[in-house]
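For this depiction, one protein chain was excluded, whereas all remaining protein chains were kept in their positions.
Let's look at subunit A:
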């Protein structure tokens, strides 16, 4: 049984279609990454799944419960971590956890709270006001609070925004640990390295799901060719390349240029021209990265909108 199984979800705010026929399945024990630019409809889709918004069209189930009629049951068995810190800043860590534990009716209360504090290494800070915590600690608290009731599905909305790399690494280790214990996770993110830690990803833009699959599948299906350009005066080379037919992206990476295009023949022709004009420049085939694919998606959908 799929933990998330939704199809044709549509959500409009006024005359703006924020979610446009989104279909998605997530199997039990999977970590699925949800990617897309700001305002692409990730948060709205997640809110529909946890019963905070009702879709205008489409239907589906989460944990086997209908998202339209059974949102209360869904709320009880899903852990939802909001994008913005949404616990009480004027309550201490322990008080926040106690509040959540009471709402979910967890008994015995003190044991649950103590164990959660212990598991997340928050015991020493339990009497600190949540508002005085740094970003990383706030995120830990939020995660602790939304897994305390042992949900079967975790919905995380950009959980690592504004968190330093070490805390991010630890966060993902924790997610993998939870998944090995049988949890299913849907996580939205902007970070490519995080996308690569997911079993599968989905890419959404302007409310439409443009690609789904494993990272390799998404990269392969995008049908992009990448070349790496090395040599002197790369800024001039970049200027000469951009705008030529066949060249979709030119991006400097350290001492090299990544040149990406969807039409391999045209791209090669353009590069051959430039190689001729600029002395000492070498072109070698490169590997298309997930980021290249997403940049391609983003410029593509902008064109559609324009």
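The working rule: a residue touches a chain if its C-beta (ideal position, glycine included) is under 8 Å from a C-beta of that chain, and two chains touch if they have at least 3 such contacts; residues count from 1.
The rule is short, and it goes like this: contacts and distances are computed from a predicted model.
S.K.: Assuming one chain is omitted from the figure, identify its UniProt name from "Mannose-1-phosphate guanyltransferase", "NADH-quinone oxidoreductase subunit J", "Cytochrome C oxidase subunit I" or "Tetratricopeptide repeat-containing protein".
M.R.: The record for the missing subunit names the protein "Mannose-1-phosphate guanyltransferase".
S.K.: One chain is left out of this view; which of A:53, A:201 or A:267 touches it in the full complex?
M.R.: Touching the chain that is not displayed is residue A:53.
S.K.: Using the definition of touch stated at the top, determine which of A:28, A:59 or A:77 touches the missing chain.
M.R.: The one listed residue touching the chain not shown is A:77.
S.K.: Can you name the residues of subunit A that touch the chain not displayed here?
M.R.: Contact residues on subunit A toward the absent chain are 47, 50-54, 71-72, 75-78, 80, 82, 84-91, 95, 98-100, 102-106, 149.
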